[in-house]
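With one protein chain withheld, the remaining protein chains of the complex are depicted in position.
For chain A:
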Amino acid sequence: MSELTLLVLKLGFLVLLWVFVFMIVYALRSDLFGPRARRLPASETPAPPLPAPAPAPAPVAAGSPVAASLPTAPIGSDQPATASRLVITSGAKEGLEVPLTDEQLTIGRSSESGLVIRDDYTSTHHARLLRWKGEWMLEDLGSTNGTFIGGNRVTSPTAVPLNTPVKIGTTTFELRR
């Protein structure tokens, strides 16, 4: 084995080792530098800390040619009228915020739920929150103690207005923009 070959092999090994390290770092980049910036609608960037109640979706949806495509907007595109986060307003985790994605959010005592509420009044599969035609609908899944939107028990899938207290067990949350 000539010395040159060994030198090349030695350097080759070191290069491969560093390639491996940088592969991992490259794959990790979102962890190191935060998620890749997406081109977001302007509304998302300067989000005020506590936006006032929205002027309701109706005026936007009414008649505008854009409205038809609104519910099908891709994930992450924050529409002005729909909630983007769920804020717990009373209960054990008061003040906690949960960002809402396009997927449904299941609520219940089961640890498979997206929002797990462990108290004596919550059923295993209590309710679910899903986005339907651009609105967040709350469906009670046959819970024992009921789900209340603004004090009214939910019997059929009901749209959840913004900034309205939803009560499940001892926890109350609101949807906010």
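Just so we're on the same page, contacts are C-beta pairs under 8 Å (C-beta built on N, C-alpha and C of every residue); 3 or more make two chains touch, one makes a residue touch a chain; residues count from 1.
Following the convention adopted for this analysis, contacts and distances are computed from a predicted model.
Chemist: Any idea which of "Fe-S cluster assembly protein SufD", "Glutamine transport ATP-binding protein GlnQ", "FtsW/RodA/SpoVE family cell cycle protein" or "Phenylacetic acid degradation protein" UniProt assigns to the chain that's been left out?
Modeler: This omitted chain is identified in its UniProt record as "FtsW/RodA/SpoVE family cell cycle protein".
Chemist: Per the definition of touch given earlier, which of A:L115, A:L138 or A:V166 contacts the omitted chain?
Modeler: Only one listed residue reaches the unshown chain, and that is A:L115.
Chemist: Which parts of chain A are in contact with the chain that was left out?
Modeler: So the residues of chain A touching the missing chain come out as 1, 6-7, 9-14, 16-21, 23-25, 27-28, 31, 39, 41-43, 60, 64, 66, 69-75, 77-80, 88, 91-93, 96, 98, 102-103, 105, 111-119, 170-171.
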